[in-house]
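Note sheet for the following structure.
Only one protein chain is missing from this complex, and each of the others stays in its spot.
This part shows subunit A:
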């Protein structure tokens, strides 16, 4: 992407007199890129390095920025620990289930809100309530959720997290998909009606395939949000339903700071997001432009 943008920006330097100028210009552009890249890449490099350093190298006077003396022991400890394995699995289950639930339910809500005119200006009322729910700081709902889950006897279970995350993500999904459906040309659905589709067939065969890429984008945002979520996991779980962000945070203990394991686990926890982003990249690029470019 970046390379392409650069190439199109580069002036057509066919004459020899322009060569120097374009060379300087290029050096300048690449210089900027390198700085930018360093800012973005360095933390990741630091994380990777820390996960491989020996314990003794963590607290040296000037920090060790580069070393070939590496070890996999932190990785073995972090991933070998059955508790951490369980937390990773918890996170995966909770994230997958709530992403699918929130995306599906939110898309259906949005479609109905975009296409059906409810009586008594209910559309407007619902839209505003969704917007308010979306603007609510999540922290203010954490305690109510805690009390609710205690009443339901769901504390420290995966369903508690799934319910909370789906609930939190629903307004977001609905709002995003609603703007998408409002932009979707209605004549296509009218054509489907004339071709004999019921409302569900219309949704299933025409609207759903057309909105797949925006659903993917929405799902990715939900996925990342849920995967990284700390507050609710901290509030609603204590032991068996703990998720990986809580586990990572708890490395900052009272009497020890396990940098190595913490780094290893952090990397292990962002790999799934990276993989997910790579697999749906095709949709992501298309989806980001879905509002701007039609067709």
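To be clear about the criterion, a residue touches a chain if its C-beta (ideal position, glycine included) is under 8 Å from a C-beta of that chain, and two chains touch if they have at least 3 such contacts; residues count from 1.
We adopt the following convention: contacts and distances are computed from a predicted model.
You can't see one chain of this complex, but its UniProt record names it "ABC transporter ATP-binding protein", from the set "NADH-quinone oxidoreductase subunit F", "Phenylacetate-coenzyme A ligase", "Glucose-6-phosphate dehydrogenase subunit" or "ABC transporter ATP-binding protein". Considering A:21, A:150 or A:190, the position touching the chain not shown turns out to be A:190 (whole complex).
In the full complex, subunit A makes contact with the omitted chain through residues 185, 187-188, 190-197, 201, 205-206, 209-210, 295.
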